[in-house]
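Heads up, one of the protein chains got dropped from this complex, but the rest are sitting where they should.
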Amino acid sequence: MSSAPGVNYLNEKSGLWSWLTTLDHKRIGIMYMISVLSFFAIGGAFAMLIRWELFGAGKNIVDAATYNQFMTFHGAIMTFMVIIPGVPAFLGNFFLPLMIGAKDVAFPRVNLLSWYCLMVGAAISFWSLFYHGADTGWTFYTPYSIQTDNGTTWLVAGAFVMGFSSILTGLNFIVTVHKLRAPGMTFFRMPLFIWGLYSTAVIQVLATPVLGITLLLLIAERTMNIGIFDPAMGGDPVLFQHFFWFYSHPAVYIMILPAMGIISELITCYSKKTIFGYRAIAWSSIGIAAVSFFVWGHHMFVSGQSEVAGIVFSFLTMLVGVPTAIKTFNWVATLYKGSIEFSAPMLFALGFIFLFTIGGVTGIMLAVTAVDVHFHDTYFVVAHFHYVMVGGTLMAITGGIYHWLPKMFGKMYNEGVARFSFVLIFIGFNVTFFPQFVLGAMGMPRRYYDYLPAFEPLNKVSSLGAWTIGVGFLFALYVVVDCILRGKKAPDNPWGAKTLEWQTSSPPPHENFTTQPVVTGGPYEYR
Amino acid sequence: MSGPNEHHIVPLKTFLGVFATLMFLTVMTVVVAQFHFGAWNTVVAMAIASLKAFFVLAYFMHLKYDDKVFLVGFLLSIFFLIVMYFFSVLDISTRPVLNGIL
Partner (left out) sequence: MSTANTTEYHHHTAHHFDSADAEYRASKLGLWVFLMTEILMFGGLFVGYIIYHQKMPETFAAGSKFLDWKLGSLNTVILIFSSLTMALSIYYAQIGKKAMVLYNLYITFFCGVGFMVVKSIEYSHKIHDGLLPGSLFHHAAEAGSAGVAHLPIYFSFYFVMTGLHGSHVLVGMGLIAWLIVRAHKGHFGPQYYTPLECVGLFWHLVDLIWIYLFPLLYLVG
């Protein structure tokens, strides 16, 4: 089925219905893009409100109960609706089949179903707002999550349904990578983004079901009081944390691994140089995925977990540093003597390396039990994971969106504004979160509505930084919308990239390639 | 032309044999449970259940004949369950105060 020239996946059919019933992975990717960006706007708005409330000590805009809701919804939206589906379901959906030379993902209907799961799950989550919201934080820790009298059940049920979305995406990717690679595309000729997505998919499939059963038990606990996590009935509330983190620690690698894949693509493309240590980066993705299952107890050092388990988890956690450092060193080695082009995506990639290194090294600090006892549940932890999740994943997503916009929509974006958005986000980010390291070290507890007057100056700085990030992302949004509406026509391969998605037209036709590509070499044969 | 024709067909006799074995093992499970070995009861019951699981997996679910990637996937999921059990128990069994307050 060859399509006429000028016909692509965007214009071959029209009307809202053709989108809502589409089986084309590219269209589903775009639907994910719209949903994820909308959720990001909502979650981001909550972040702005949180920082507004924390601008000064005491009450600024809302009371403590409302603040707890802001904090819970910011966390739950950003994890379950933005960062987890952000890279795999949005960029991965669009580019995984293109990059391995397939016509679609293995199960297109399942792919569409996963989008509807996310939508239904999100709707159920927001439904909790009609029951006075939820105030447990995104971790739903027992026993508070059992006792609190509000819409927590709805938020938990929503997260449960969104888990299906994540599982189905992972399942699809595993089968697609195994069964639909183009002729000649061996495992070690796959782009590193695909390796990142594949490792992520394995985690999604193996870890998410445990979250599912944990949340199901929590719902049963709240509705029928079954007592499995209730000490009064012989239950063990710490077991909830074990079950929760068995998923949720690997889940932070669901968030970061595909982002690392994007960075591998960006670094090699904008250095015009073959990636250094391809196999090491590929294997380190699998390594991170494997190690991620052995370290969850480091979230529980002060939760009543035994010291023996704490020591074991502490040692295992430091292992994560090894494959992560392998990636970082290889990226830096790739830059060495490359023809580096400081375009917007590359700036985000370099920003990623800088911020992610800070986030990673503070993570190793937190893995030391003696240090963690002091830092636990302080702003030091908040700063650490925002350096990884925002400084890492969101930087990578933004860079990836800029990099692939010409392919997705066939239009060029405004380079100047895009670079300006990087400057705002990068500076704003450090202004927001670096002071939080200091605040945490001074002992300011996280999640609290109020703080001692001594913490006020740094909190003001942090809030100003947060609003700078907000403005930066508004500029980024402008770049995307401007590109789609008014962008100049893009050539098929504007960056001179070597991976397969750039070898087809921009935007790609319905079945991705007019002739079946045959692969004869590695993914990054620059020089 | 390669088609489903070349897929392995397990003979009828094998299926019936597996079914008979499973029935026998079910009876064994019930009989063994009548004796009291203390803690060993659980071990014996789980051993028999695992033997039954082996027959179901190998023959009814064709793992013995199929692509080995399925077997790897299955073992991987069992492995991570053991990891989950091991570390949870590592914590619970080494807490200074045991069943008393927990």
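The letters A and B name the chains in turn, as written, and every chain counts its residues from 1.
Following the convention adopted for this analysis, contacts are C-beta pairs under 8 Å (C-beta built on N, C-alpha and C of every residue); 3 or more make two chains touch, one makes a residue touch a chain.
Everything numeric here is computed off the predicted structure, so don't read it as measured data.
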Residue among A:Met233, A:Val332 or A:Val518 touching the omitted chain: A:Met233
Subunit A residues touching the omitted chain (full complex): 1, 102-104, 106-108, 110, 167, 170-172, 174-175, 178-180, 205-210, 212-214, 216-217, 220-221, 224-228, 230, 233-236, 239, 243, 246, 511
Interface with the unshown chain - residue positions in subunit B: 2-5, 7, 9-10, 12, 15-16, 18-19, 22-23, 26, 29-30, 33, 39, 41-42, 45-46, 48-49, 52-53, 56-57, 59-61, 66-67, 69-70, 73-74, 76-78, 80-81, 84-85, 88-89, 92, 99, 102
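As a working rule, only the chains that are shown with their structure count from here on.
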Centroid distance [mean C-alpha coordinates] between subunit B and subunit A, Å: 36
Residue ranges of subunit A in contact with subunit B within the complex: 178, 206, 210, 231, 236, 238-239, 242-243, 246, 293-294, 296-297, 300, 304-309, 312-313
Footprint of subunit A on subunit B - complex, ascending: 69, 76-77, 80, 83-84, 87-88, 90-92, 94-96, 101-102
